[in-house]
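Here the structure comes first, spelled out in structure tokens, and everything after it is commentary.
Every protein chain but one is kept in place in this view of the complex.
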Amino acid sequence: VTVGLSVYPSVADGGIWAVGDELGLWEKENLEVKVLTFQGAGVLVPQVASGNVTIGLPSPETILAAFAAGQTNLPIRFFYNVIPVNTMEFAVLADSQIHEVADLKNKKIGVGALTWGNIPSTRAVLKEAGLKAADYSIVPVGVLSSGFHALTAGEVDALNYNSGWHDILELSGTPLRRIKLPGVIGAMSANAFIAHAEALEKNPDLFIRFGRAFTAAEVACAANVRFCVEAFWRQHPEARPKEGDLPQAVQNAVEVVRRRLDRITLFPDGSPREPGAFDLLAIRRYVRQMALDGEFVSDNVPVDQLFTNRLVADFAKFDSGEIRTQARLAQ
Amino acid sequence: MTAANGRAVGGPVLEPVPVAFTAENVSVCYQTRKGAIEALRDINLDIMQGEFVAVLGPSGCGKSTLMKIAAGLIIPTSGRATLAGKPLDRPGRDVGVAFQKPNLLPWKSVFDNVMLPALTLGLPRAPAERRAMELLALVGLSAFSANYPAELSGGMQQRVGIARMLLHDPQLLLMDEPFAALDAMTRETLALELQRIWLGQRKSVLFITHSIQEAVFLADRVIVMSSRPGRVIDDVPITLARPRNTDTLSSAPFGDACRYLRGHFQ
Amino acid sequence: MTAANGRAVGGPVLEPVPVAFTAENVSVCYQTRKGAIEALRDINLDIMQGEFVAVLGPSGCGKSTLMKIAAGLIIPTSGRATLAGKPLDRPGRDVGVAFQKPNLLPWKSVFDNVMLPALTLGLPRAPAERRAMELLALVGLSAFSANYPAELSGGMQQRVGIARMLLHDPQLLLMDEPFAALDAMTRETLALELQRIWLGQRKSVLFITHSIQEAVFLADRVIVMSSRPGRVIDDVPITLARPRNTDTLSSAPFGDACRYLRGHFQ
Amino acid sequence: MKYLAALPAFIYPLVSLSAIVGIWFAAVRLFVIPDYLLPPPWQVFDLLVNGFVDGALWPHIGATLVETLGGYVVGSALGIGLGVLLAESKMFERFLLPLLTGLQAVPKVALGPIILVWCGYGVASKIVLVVLVCFFPLFINTINGLRRADEDLLDACRAFSASRAFLFLHVKLPSAASEIFGGLQIGISLALIGAVVGEFLSSQRGLGYLVSSASVNMSGATMVEGVLLLAVIGMCGAQMVRTLHRHVVFWESRETRTESRRRRGKMMVWEG
Partner (left out) sequence: MKYLAALPAFIYPLVSLSAIVGIWFAAVRLFVIPDYLLPPPWQVFDLLVNGFVDGALWPHIGATLVETLGGYVVGSALGIGLGVLLAESKMFERFLLPLLTGLQAVPKVALGPIILVWCGYGVASKIVLVVLVCFFPLFINTINGLRRADEDLLDACRAFSASRAFLFLHVKLPSAASEIFGGLQIGISLALIGAVVGEFLSSQRGLGYLVSSASVNMSGATMVEGVLLLAVIGMCGAQMVRTLHRHVVFWESRETRTESRRRRGKMMVWEG
């Protein structure tokens, strides 16, 4: 199968694929996995819809927006919830006067690019906090480095990246304060696997096996984060830090991965989530809220059709203990 | 004026001699940004098969324009031009042209420039190459066959143009001041060569020159044109015996003809 | 050979006449992809102030090369050239050049082409413009001052080149076959004009030509060059009285000089 | 032929444009192409009409135009200027040419973040991108054109003591003019692309923003709308450069014309 990502893999999220390769988790499910990166959901989704790519990993906001706008003929289905939390958040410097969303009044908020799919959600959140469109400005600052530079140089007052990126900034020595997105929008989940609707219908087994292997890889990663990080760097030598304090860099990377895995595999109270499951209610609420806030054209989205939990039960059907042992032994 | 030259003015025509080129009431106006320039007005001219016609006229009177009409490169603004009886709507295949500027292709060697008509007309290669070498020897450029035009002097380039004109052994030769950049000796040699070729194969020639002597020495008829707009103001038959040689130059009829023609330019 | 002409061969020098141009053992070799071409070999030549020197020689013997040396455009491979006593390492400002090709700027009108030396030398505009119009009238092109070079005939372009050469009233004139593309009458008119200018202002002239008559008619001295590599093989003083006119052409000394020079080309 | 030749020039592209719209129409109808790949023409048409009527499109068009023109003017000037320096000086050429070539091979998008840091998120960074992309064609064509000036013409002017500046202005530059105009024509397309790529990277306005936000929202019709507007702007720009070219470099299209007929017109019978 071919898997299309919508963002270049980084050490935070790329390790799972490498671990899957190195531990033979794909093979075990009789899969051959090829991972590709596409520039954003706009490029990726048509690839899945046209069958060039078997599985895609976009974030759902833009697809929901498209459906809300009446684009109901996209032949795709979400079948595995990879990031069941809204990882987007605001981050400000630790000594900043900004403590909650409402404090962003008359401030500059940095985003990667104005075309990012999460911006409508951000606007909705700001609106709910009582800010009118004229009360804040959203400026594009590029990804990672250039955005960090903008924040530390004071060109923007807050960043609106995902929490993993904020982790990176924090670990590189800039103390931050995070401001989570509140309410319904904060409860929306992020990237999830999509597949062509017909393929999913005709050959559910393929997607079950894929989901199972992916879950296993995630488990393995969590069991030996260090290995997960190293595996990623083996696969992407260009990403391996080569300068500065190397042990510290490794430690940082491990920390980044651990935080991320915690966020996506556990509920805030620490109990484990069911891998791949969608909270359809939360999604429906999100859609309604977005429509209310005027970010979606309507709330007329067939959420139950578009998201399916039908395969979820099978994703966990493997011996997680064995995987953990295997992972702990791996180098 | 002799029957051999194909001219049938005044007398009864015994045998119709075919015409090589005719111009009937040909006028040419050039369009420029500063208004039209009338170059030729109502030109009437016949060149019979085998006839050698020289054209004299002041600078800018339209001689080159006339030659370009015969070459099929310019369509007259009004009037009609024919080549061997057929309307001139394209350059004739049996015509050789030597331009006032050498117009050699800078990216081809001297030899390849001379070979050009062989390529355009699809002549067999080997004999054409032999002939090209002969012609280069004729114009004194054997040593320069591998050089490029930019490496030649002005007169040498002009001679390459003459060799190119002769390569495919055309029936009608159009020559626009072919010897202008040549020294007296080369000029004489080539004039005699031209006469020899013409006598041997009875080609038709339209020969534009500024030299009255050259015109009289070579031609059966000398056409004199007025200054712009060019019209034909005289048409002088030259009846000197052939072949002409250096003695001809000092003969009385030669001097008379030259003096008569010079009268037009004073 | 007269003292007025500044030649001091054989006799005692009463008054040193300054030289306009000298060439001492000048040789030129051109580099080409097909090997070197020796164009000039050991040329020695002086042109005195106010002297009119004509150069005759077979095509390709290096006449244009010699002129380009005088114009400061080519540095000899060996030997030395001087202009008014100073080594020739750049084109002289008091020199006018008429090339064998007209070399006009296609994007400038005829008038602007004639004005070129005024621009390059920074002459005052108004008098230069007046002079440009006069010179265009002199060469018979007043009507074409606003036209572009491509709209002129070959001879007309050459005349523009002559007018351009005269614009800044230079002391040394370098003329490379300036009348080659002109008809007999224009040629004679311009030759007489040239003599008038020369007599009036005693310019120095290096005049390259293929016409023996023209050389004898105009020059104080005729240099004869051998064929390539060019060497000076004769240096003939012409002592015909000035001003020369159409009668000169039929005088015996004129005929003798011509006949003598023709001997070199047979 | 004759009748066709009498039609005004703008008819021809319209004809071929209509043909394309026709094919597009047919394709959408016959092959049931999904909206998100190629929306039907009427949708795009509606969108365009609405956008112009309610004025929502103007700010986008305006922003892209400002960036494109600003960068185009500066980039072309730089390209021509440095081209002149390099063509006139062997030293400059030796030291600089390879570096500039190398710089040019660096994808501007990769430089994007650095440019953003240096020039901010406003119009400036887009103009810088446009400058970078327009620069090269002008630069190369200028050098190339200046180098091709006829040595004989240069010599003729040198013989009259022409200064280096004179040779440059009156001989080399006119000789290069046609090639520089070629560069200007290539540059205009690249300038538009540069502006759009800049808007992809960061912006709140402009046709590039329109297109990329449409691509994220999978709104095929808006995307095609933006692409069409860009194409039209590009065509108008190129046409303007072409017209200017013809008028400025008048001496190079000197097909001989006789009064009643154009030579080439007749010759076609024989050449064709």
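By written order: A, B, C and D. Residues from 1 in each chain.
One rule holds in what follows: a residue touches a chain if its C-beta (ideal position, glycine included) is under 8 Å from a C-beta of that chain, and two chains touch if they have at least 3 such contacts.
These numbers come from a predicted model, not from an experiment.
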Residue among A:Q39, A:N73, A:N203 or A:Q305 that touches the chain left out of view: A:Q39
Residue among B:V26, B:A39 or B:A71 that touches the chain left out of view: B:A71
Touch criterion as defined above, residue of D:V28, D:V171, D:I186 or D:A221 at the omitted chain: D:I186
Candidates A:V1, A:L23, A:V53 or A:A192 - the one touching the absent chain: A:V53
For subunit D, the residues touching the chain missing from this view: 9, 12-13, 15-17, 20, 37-38, 91, 94-99, 101-111, 113-114, 117, 136-137, 140-141, 144, 147-148, 151, 158, 164, 167, 178-179, 181-182, 185-186, 188-189, 192-193, 196-197, 200, 208, 211-212, 215, 223, 226-227, 230-235, 237-239, 252-256, 267, 271-272
Residue numbers in subunit B that touch the chain omitted from display: 68, 71-73, 90-93, 95-97, 99, 101, 103, 105-108, 116-117, 119-121, 148, 150, 164, 168, 174
Missing-chain contacts mapped onto subunit A: 4, 7-11, 34-39, 42-43, 46-47, 50, 52-53, 143-145, 148-149, 168, 236-244
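By definition in this document, only the chains that are shown with their structure count from here on.
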Junction residues of subunit B, two or more chains touched: 30, 33
Of all residues in subunit A, the ones touching two or more other chains: none
